[in-house]
Structure formats: C-alpha cells, structure tokens
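Down below is the structure, laid out as structure tokens.
One protein chain is absent from this view; the other protein chains keep their places.
For clarity, chains are labelled A and B in written order, and residue numbers in each chain start from 1.
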Amino acid sequence: MSAPIHTVHSSKSPTGRAQTEPPVVRRLLIAVALIFLALFLALPLAAVFSQAFEKGLTVYLAALKEADTLSSIKLTLITAAVTVPLNLFFGVTAAWAIAKFNFTGKNLLITLIDLPFSVSPVISGLIYVLIFGLQGWIGPWLQEHDIKIVFAVPGIILATIFVTFPFVARELIPLMEAQGKEEEEAALVLGATGLQTFFRVTLPNVKWGIIYGVILCNARAMGEFGAVSVVSGHIRGMTNTVPLHVEILYNEYNYTAAFAVASLLAFLALITLMVKSVAEWKVRQQLENN
Amino acid sequence: MKRVKFTTTLAAIALALSTAGAALAADVTLLNVSYDPTRELYTDYNNAFAQYWQKKAGQKVTVKQSHGGSGKQARAVIDGLEADVVTLALAYDVDAIAEKGQIKPGWQKELPHNSAPYTSTIVFLVRKGNPKKIKNWDDLVKPGVSVITPNPKTSGGARWNYLAAWAFALHQPGGNDVKAKEFVTKLLKNVPVLDSGARGSTNTFVQRGLGDVLLAWENEAFLAINELGPDKFEVVTPSESILAEPPVTVVDKVVDKRGTRKVAEEYLKYLYSDEGQKIAAKHYYRPINTKIPIKLAKVKLYTIDKAFGGWQKAQKTHFADGGTFDQIYTPAK
Partner (left out) sequence: MKFFKRHNNVLPGFGVTLGFTVFYLSIIVLIPLSALVFKTMGLTWGEFITTVTAPRVVASYKITFGAALVAALINSVFGVLVAWVLVRYNFPGRRIVDALIDLPFALPTAVAGITLATIYSPNGWVGRFLEPHGIKVAFTPLGIVLAMTFIGLPFVVRTVQPVVEEIETELEEAATCLGATRWQTLVRVIFPLLSPSILTGFALSFARGVGEYGSIIFIAGNMPMVSEITPLLIITKLEQFDYRGATAIACVMLLTSFTLLLAINLLQKWSRRHAE
C-alpha cells in the first residue's frame, strides 16, 4: 500500500530522517525555492489583495455585493458545476482504458487528450464559434430553432470543458500506470466484480490523483478568460463570468472593484488548501485507527 | 461526492433556467452591442430612455449592454450575438455586418447625419503641467517624446489616431502621402507599447506611468481625468484632428425575428432628441445639434470621406495586411 503522503512515509521508515541532505543544503534549497515563489507567486497575490483592499473593507464588500458581480459569480459556479463532474468522469474512464490496457495508438490517444492544453485560448473559443456561430456549420439551423449555444451559457460551458479537458485524465494516467494492475487482478481472482474492483481497489489508490485533478480542473474552470471571452458576447449581468467581469471593471477604471472580484478567485487557492488539509488529516486518522 | 456534485449541478441548472424564464416574462429587453468607450454614456442613456418609453408607450424596457473592441463586437454580431442595435466605433465594422445580410444595405441613410447622433475626435492626454510642451501633432514626432497609442490592427480607436496624424501631415503645406507616411513612421518610432485596446493604452499611460502623451478619444481623455485624477493629467486639443462619427443602427434580422423593431428604432431616434443630445454632451461627445452647449475646444476637423475616401478605402490602404501600418513595421527586404 503506498499512501502518497509525506508524514505516512516518514512514520513508516524511522531511518528516513537520515536520508536527506545536510541542513545547510536543505536550508539553501528551501530558500531558493521560496525566493522563486515569492517573486513569481506571492508578489502577484499580494498585489491583488493590496489593490483589492486599497479603499478599505467596506468598499471591498460593496464591490462584491453589486448585482452584476453576483450574477457573474453565479454563472461561474454553474459553469464549474457542470464542467468538473463531466471531465472527472471522462478522466477516470480514460485513465482506466489507457493505464490498465495495452493497445496500439495509445500514445496518439494520450497526445490528443493533451491537445487542449496547447491550443491557444483564443482558438478554443473560436472553434465553437466556427461550428455554432451564425456563419458556422449548424448555426443557421440552431437559429431557426431558437437554440442558443454561442454567446449564451452553453457556449461558455463548452469552451470551459475544452480548456479543462485534460486535467483529471492527465493526473490519473501516470499514477495508474505506475501502480500497475496486480491488485485489480488479485481482486478479480478473489471473485470481485469489475465495478467492485474499481471502487474498492483502484479508487482508493488513486484518490490523491483525483483530488489534485479536480482541484486543478476546478481552478482553471473558474479562472478561464481567453476562450470564454470569445464565446461570451459580454452581455452585462447575463453572460459575463467572473474573469470577464474583472476585465470589465478594470476597463471602467474601477480598479478596486476589479481586484476585489479577482481576489475571490485567489481565495479559491486558499479553499483548495483547506480541502486538501482536511482530506490529508482524515486519511491519517484512518491509518492510525487501523 | 460525485452524486452530491451532480445534484448541485441539476439545482444550479434549474435555477439558471428559472431566472432566464423570469427575464423573458418582463416587458421588453433590447441588447445594445457597443464598443468600449461608450459604457458610461449608454448606462446613463438607457435609464433616460427607459423612463421616456415607460411614459410614452407604457412599456417597461430594459436595455442590456455589451462592450468590447469595435471589431470584436461586430464579429460577435456576425456570428450570431443577437443584438437589437449596434453602436460601434466605425462604419467599416457596421458594413461588415451588413455584408453578411444581417443589416440592410444603405443603413447609413436611415438616420440623420450618416446615422451618427454624436461625433468625437482625437485629442492628447498629457501629464499635469505638460512638461514636454506638447501642443500639436508635430510635437509628437520630436525625439525624446514617448507616445502611447493602441495597435490599429486590433483597436478601432487606434485607427482614428493613426488617420488623424496622417490627415494632419497631409494638410501641412506641401503635404502628400509620402510625407504623411514619413510623419507617421516618425511618430510610431516614439511609441514604446502597442496595447490591444484603447482602454489598455489608457491604463498603460495612467497606471504604469509610461509615455508623455496618450492619443485618445476626446471623451475617453476627459473620462480618464474625471475618474483618475484632475490633479495628474490634462487634455491638450490639437489645432486640427479627425472627425469621428460613431454610427448607430438597428440589426434588421434580429429585430424582425424578436419583434422589437419599433422600440429599437425609437431607442436610436431618441439619441437625436434634446435629452439624448444632452446626455451625449455630458459624456464629452460632440452632439450634432449645435444648440446643445458643450465644454469642448474648437478644432478644425477632417472627415474620413474627404481625407481618405471613406472607411473601406482607408482600411484597405492603411490597416489591411500589407497596408501602410504593416509597411512601417516590416523591415525592408
């Protein structure tokens, strides 16, 4: 059983402490890593918050309570709520097929799954316009039947699914490949059904991959700007997601409000931290009880 | 965990559908697809029109706004964004929509004054006290003067800037196209950053502190001063500039389909009323009704038609691939 948590490892191998770098090297490495992160991550985060709270908490809260802001938050939540489960389901199925079986064309398939990462956000929006737009393949038919895809919520969701498509699969495939299939085979030999094997054996093993995948997928789904911008239509209070609304506020010289709304998305990272900590804590409890 | 997520998804979708339904039940909604600098103008104007229409027709009208770069907005309408009316930066962009059949040809004659209820021009925004003593276009090409303007390939406003400079050089004694191109080339040498949109440039000038002068729409320059500090910037109006006529029109295909033609047409006509003109003036546009008092300086203005033979031609000569703008930036082989 390999539970990929640092604390579990060190409790498992008491001599593990000796297997590390000398304290000087360790501190140096930590320092270098932290300086790098400070310059690239902490500073931008600080800049977002400092501008968000520049005019005090009251102005900050007022910016968030504004009607257009609330509707953009709602739209972003809906988008993520549809996107993440779909891509989660896809990621797990794809990982099962790819990691547990050998077949010709596997590398091609993996590469195709990666593809959305490398497609410029501008393009990921445009392709849906090319298909569903009025000048596109099925746009005229859609318009006749009064079905709106682009410049409406479905288009925003589609573009978001595209952009976040590989996340869960990408996390799971290497992990499941590394774990091999002996455990599953053993379970099957012992008489478990396929689904039982998946839920009782595979799933617990890849829990961390799934959690990482979902977190990344969710963060990106809520934060996507470029692709959504192309298919949104920018109708105030209707088709503006949080990132688009931030841009609008900024372009209205309403810097404080823009960064206040942007800080919501930065908070997402902190919520992520909580979810992960709670999950880790629970796993540790479980192990201690056993 | 998955099941919980799924139910919340369903709930969220149901919620979204029900709110969408509620919006449809309201009397009438219009969508005005516009370009960036008109946000404040139309926020104000929409309220005024709603009151007027309520009184006149007893109908509640809600006007939704969508703003962005003029070209991008035109594209969205072409690709199916259901705009009842478009109010864009240049006739060229409206022509592009008309080309696809969504707007009837000859739209520009439907409303008075080439369908432009207000006009504007290009002015300079400089730092307080005007330390580089920038008074007119020829000050912009002096060495050591840093000019901020967006990219004319991606910004409608920037095209006006470019053509204004060109028109100035053209109208100097002995001016011709060759000299004008030299002038604009020199000017662009002084540009350190080409933002993709007009507001991006304003932010570069104001927030980043880059440049000595920002070329901007007149209304944008005044708005920037009001929003960002009269103690930091001032507007310089050059002796001559270009006459910008941002056109408005209904999108025929959409209003006929949605049955909103009447109110959409009224919406645009009301822009020409005293009330509409006053609102335009308040937001530093130049109303076409000269009786409305304005606080803007007098400028000699050249029109696109006279100086450049219309937008189609100007676009082709200057901003299409291989046009003068590209020539200036592409190294000679």
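In this section, a contact is a pair of C-beta atoms (placed from the backbone, for glycine too) under 8 Å apart; a residue touches a chain by one contact, two chains touch by 3 or more.
The structure displayed is predicted, hence computed values, not measured ones.
Which one, B:210, B:235 or B:296, makes contact with the chain that was left out?
Candidates B:210, B:235 or B:296; residue touching the omitted chain: B:210.
In the whole complex, not just what's shown, which of A:77, A:109 or A:279 touches the removed chain?
Only one of A:77, A:109 or A:279 touches the chain omitted from view, namely A:109.
Write down which of B:154, B:172 or B:317 is the residue touching the left-out chain.
B:154
Touching the missing chain, which residues of chain A?
On the chain A side, contact with the omitted chain comes from 2, 4-6, 9-10, 12-13, 15-16, 18-21, 26, 29-30, 32-34, 36-37, 39-45, 47-48, 51, 90, 93-94, 96-98, 100-105, 107-123, 126-128, 130-131, 136-137, 158, 161-162, 165, 170-171, 174-175, 178, 181, 184-185, 188, 194, 197-198, 208-209, 212, 215-216, 219-220, 222-226, 229, 242-243, 246-247, 250, 258-259, 262, 265-266, 268-270, 272-273, 276-277.
For chain B, enumerate the residues touching the unshown chain of the complex.
Residue positions of chain B that touch the missing chain: 69, 71-72, 74-75, 78, 96, 151, 153-154, 192-196, 200, 203, 207-210, 315, 319-321, 326, 329-331, 333.
What we mean here is this: only the chains that are shown with their structure count from here on.
Touching residues of chain B toward chain A in the complex: what are they?
2, 5-6, 8-9, 12-13, 15-16, 31, 36, 39-40, 64-68, 76, 78-82, 100, 102, 197, 199, 202-203, 207, 223-224, 227-228
Report the residues of chain A in contact with chain B in the complex, numbered from low to high.
Chain A reaches chain B through residues 74, 77-78, 81-82, 84-85, 88-89, 129, 132-136, 139, 143, 148, 150-151, 153, 233-238, 248, 250-253, 255.
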